[in-house]
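Every protein chain of the complex appears in place save one, which is left out.
First chain written, first letter: the chains are A and B, and each begins at residue 1.
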Amino acid sequence: MFPHLAAGAVSEVSTVTNEANWLLENAWLIALLPAISFVLILFFGKKMPFKGAEFGITAVSISFILAILTGAAWMDHRDNFTLDTYGEKAAVLVDDGAGSAVDSVTLAVGTAAEATDGDGQAYVAVQKTTQWLQSGGVEFNAGIMVDGLSVMMLFVVTMISLLVHIYSTDYVGGDRRYTHFFAFLSLFTASMLFFVLSDNILQMIVGWELVGVCSFALIGHWWEEKPNSDAALKAFITNRVGDVGLLVGMITLFFAAGKGMTFDTITINENILQGGVSHTALVVAAACLTIAVMSKSGQFVLHTWLPDAMAGPTPVSALIHAATMVVAGIYMVARLFPVFWEGMQIEGSSINFLATVGAVTLVGAGLLAFVQDDIKKVLAYSTVSQLGYMAMALGVGAWTAAVFHLFTHAFFKANLFLGSGSVAHAVHSFDMKKDMGGMRKFMPKTYVTFVIGSLALAGLFPLAGFWSKDEILVNTGGWGILGGSGSAPGSYTFHFVMGMIGAALTAAYMTRCVYLTFHGEYRGGHHDDHADDHADDHGHHGEPHESGPRILYPLYILSAFSILVGFVNFPPGFLAGSKKDPAGWQERFLHFIEPAGSSYFPAVGHATPSWWLAIVASLVAVAGAGAAFTYYFVKVDRLAKRTGEHLVGLPNGVTTTNAFARAGHKLLVNKYYLDHLYTGIIAGGTKGPIAKAAYWVNQNVLDGTVDGAGRTAVQSGKLVYEKIDQGVVDGAINASGRTSDAIGEELRHINTGRVQNYAAIMFAGAAILAGAFVLLLAF
Amino acid sequence: MQLLAQVSSETDLYVAQNIFFAVIAVTMIYAAFRVVTTANVVHAALWLVVVLAGVAVQFLFLGAEFVAVTQVLVYIGAVIVLFLFGVMLTRASMGDDETVAGEKRAMAAIVGVLLFAVMAMALVDSFEDTRVDIDQPQGVTEVSDAIFSQYIVPFEAVSVLLLAALIGAIVVARKD
Partner (left out) sequence: MLLNQFLLLSAVLFCLGVYGVLARKNGMLVLMSVELILNAVNINLVAFGAFRTDVGGSVFALFTIAVAAAEVGIGLAIVLLMYRNRRSIDLTQADLLKG
C-alpha cells in the first residue's frame, strides 16, 4: 500500500513540465527520422546500391540510439527532476504527501507538481506542444508527451524495428518490391512512434490510422496472389469496424472530459480523475474504445483479421505482432487509463467488459492455436492470446503488469516470428505438418533460439514471460487461497482462473509447435515444384540449411532479451538489493514506468506476489507443456519410430475416437465459425435478404401506394404481380413482373447490379422516411 | 443587383423582382427539364449552361454576389468545358442518345415526383410565407473573413480534397 497515495489521491495540479533534458524535449526526432527515411527511399531508393535498405537501417539505428539515450535521460529525470535543475522556467508544487493544501505557482511556461511516491520523488511527465491551428475557440495542438510509458515504447519499437530491418535484407532479398518494402517498414515504424508520442487524442487517431494503412500495405505486399490481397483487405476492413468505436469514443471524450475545449490527453485524464465528468459519458467512451481495442489488438470477436495477416512477409508479422499495430490498442488503453478506471469502475469490482473480453480472448485463441498447421498461424493465435492477457490485465487494473507484459512479449514474440521465418526460409513453406519436422538437425541455431522464445512465452522461470505473466495473475486479485497480499484493485476471480488456463494452454501449444517443427523426421523436400512465394533466387530445394548471419544475429539478440528482460521488474521480496540500495532490481520497471502519484494517473493499488502463486502458476504451465510433451515427444515419437512413418499425431487419437472431442476440434478448425458469421450471415444477409426485403418493400409498398391500391400484403404477391402486369402502370412496376410468374422468382431480380436501380431504391426510401418524419411532425 | 435590392427595401411589394424571378425560374425549370430529357448529349450540356446561369442570377437575387461570380467562373467557365471535352473524348454519339427504356423512366419519374411531394409539403408546411429581405448584398470582404477565420478548417479540408481529386483523376484516367 501507498498511504501517501491514498491520502492525496490526485493532485490538483498537473505533474507536467515543458522544461527538461534536451533529449526528452526533442523525442519527436525519433519519430521524424524513419519518416524522412520513408520519403528518401520512395524517391531515391531504387538508385541506391542497397536499394533503399540503407536509408531505413540508418534512420532506425539512429532512432534506436536516441531512444536508448532518451531512456537514460528519462531515468535520470524520473529520479532527479527538481525545479532547481530547470530553474525558474518550470513551476513547482509541493505536496507534502498527506494531502494537505498545495502551494501552487503557475508560470507562463507550464506547471509541474511535486507529488511524491515511495521514493519521495515526483513523477513529472514532459510535454512539448505547439499550436497547429485554432478554430472556433478550440485549439488544435501538435505535440509530444514523454513519460515512462512512451519512453518504454520508443525503445521497444525502435529496437524490434531495427532488428526486423536487418533481418529483412536477407529474408526479402531479391524481392521484386524490395525497395517498397523498406519504404513501408520505415513508414510503419514512424507511424507507431508518432502514435506513441502523441500528446493529444486527435494525434492518436492519426497515428492509429497511419499504422493501419501501413499494415494494409505490408500485409498485401505480395498482392498478386489473391489470398494475400484478401488478407490485407480483411485487416483493413475489420479495423474500420473498430475505428468507428475509436472515433465515437474519442469524440465522447473530447466533449465530456475535454469539455469541448481540448484534445490534450493529460488534461482529459486529469478532468476525469478530479471528478465532474459524467459517468455515463465515460461508460460510453470506455465501451467504444474497448471496441477499438478489439479490432486493433485482435480481441474476440474482431480478431479474425490477425491470423490472416500472416499472408504478409514474416518480418512484417514480427513487427506487427511484437512492437507495432496490435499493441497500439493496448497502448491506447494504458494512455487513457483513467477513462477505463472510472468508466468501468475497475477498482473494487470483480467483472467488467474490457477484462472479460481479454479473458475470453486469452483462452479462446489459446485453444485455436492447437489446431493450426501453419507455424505462423500458431504464433498469430498465440499473439491474440497474449494480447488477451494484456487487455485483461488492464481491465483488472493491473496497469503495470499489462505494460510489463507488453514489454517482455515484444521480445519473445519477435524472436519466435523471426525464428519461424528462418525455418520457412529454409523449407519454403509455413506448413508444419507437411514440410517441417526434424528441423533441429538442419538448423540447430534457430532451434535453440526458438526454444528459448517458446519457454519465455510459456512463462517458465526465470525467463521473461514468467515475471510478467505472474504479475498479471497476482494483480487480478482473484487468488483466494493462494495467499497473495497487498491491495489488488479488485477481486477478479474469473479472470484469474482464465489466466491460469491460458498459461497451461500457452505452454501446451508451444510444445506442439516445437515438436512439429523441429523434432521427428523431416517431412519436406519431396515436392520440388512447391510454390515459392519468396521470389528468391536460391533455386536449390535439397536439404534445408541454416540461415545466414543477418537472420541469425537478430535471433540471438532477441533470445538474450527473452531471457533477461524479465529481470527489470523483480517483485518485492525477491533478491533484495544491497544495503546501500535496498530496492536493488526490485520493481525498477514499475518505478520508472508507472506514473504513480502523477496528476493524470489514478491511484492504482498493487498486490504483492506470493511464492505459492508463482509456484502454482509455474506448475500449471509445466503441466500444460507436460501433457503436450507426453503426447508428441513420447507417444507420437515412439509410434513414428516403430512404424517408420512421418507422423504428426496419433492415428486414433481422441479426436478420431470421441465424438465430443471431434466436434470441438471441428469448431476450432473452423475458428469458431466467426468468418462464416461475418461473410456468410452478416455481409450475405445485408446483400441478400435485407436488400431483397428493401426491394420488396419498394416494389410492393411504395409502388402499391403510388398506384393507389392496397395491394401490399405478402400473401397477395401473386395478385400484385398479375394486376400490375396486366398494364395498370407500365414501368418500374412492370419491370418487376416481366420475367417471372411467382413473387419469389421475381425477388431474385433485385440484384440487377445496376447502380441506378439501387439509387432509385435509396432515393425512394429516403423520400418515404422524410415523408414519415414530416407527417409525424405535422400531426 | 444593388439597385434592385434598394428598390425592394423601400416598396414592400417587390413586384419587379417577383416578375423577374418568375421569368428566370420558369426558364430554369424548362432548361433543367430539357437537360434530363433531351436525347442529344451536346444539347444537354448547353441546356445545363442555361440552368447554371439561372442559378447565378438567383444568387444575385439573394445578395450573394461573390457566389454568383464564382458560379459563372467555375461552372460555366470550367465545368461545362470539362463536360464538352468529356463528350468529345468518349465520342459519345454527338447525335441522339439511344432511347431509354420506358420502365426506367417511369420508375425515375415516380421517385422524383414522390421526392418533390415530400419536400414541397415540408417546405410549405414549415415556412409558409416567411419573407427573406435583402437590404445589403454580401461583400466579398465578409465572405473572405468568414472563410479564413471561422471556416478555416473546412477550407483546408476542401483544399486537401481538391488535391486528392486531382491525383485521383490522374490515377484513374491515365493509360497503362
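The criterion applied here is as follows: a contact is a pair of C-beta atoms (placed from the backbone, for glycine too) under 8 Å apart; a residue touches a chain by one contact, two chains touch by 3 or more.
Remember, predicted model here, so these are calculated numbers, not experimental data.
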| item | value |
| --- | --- |
| Residues of subunit A in contact with the chain not shown | 687-688, 691, 751-756, 758-760, 763 |
| Absent chain, residues of subunit B that touch it | 8, 14, 17-18, 21, 25, 28-29, 32-33, 35-36, 41, 44-45, 48, 51-52, 55, 58-59, 61-64, 66-67, 70-71, 74-75, 78-79, 82-83, 85-87, 89-92, 97-98, 100-101, 104-105, 107-109, 111-113, 115-116, 119-120, 123-124, 127-134, 138, 142-143, 145-147, 150-151, 154-155, 158, 161-162, 164-166, 168-170, 172-173, 175 |
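Quick note on the criterion: only the chains that are shown with their structure count from here on.
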| item | value |
| --- | --- |
| Whole-Å separation of chain centres (CA-atom averages), subunit A against subunit B | 48 |
| Complex contact set, residues of subunit A against subunit B | 133, 135-136, 702-703, 706, 729-735, 756, 760, 763-764, 766-768, 770-771, 774, 778 |
| Subunit A partner contacts - residues on subunit B that touch it in the complex | 102-111, 114-115, 117-119, 121-122, 125, 150, 152-153, 156 |
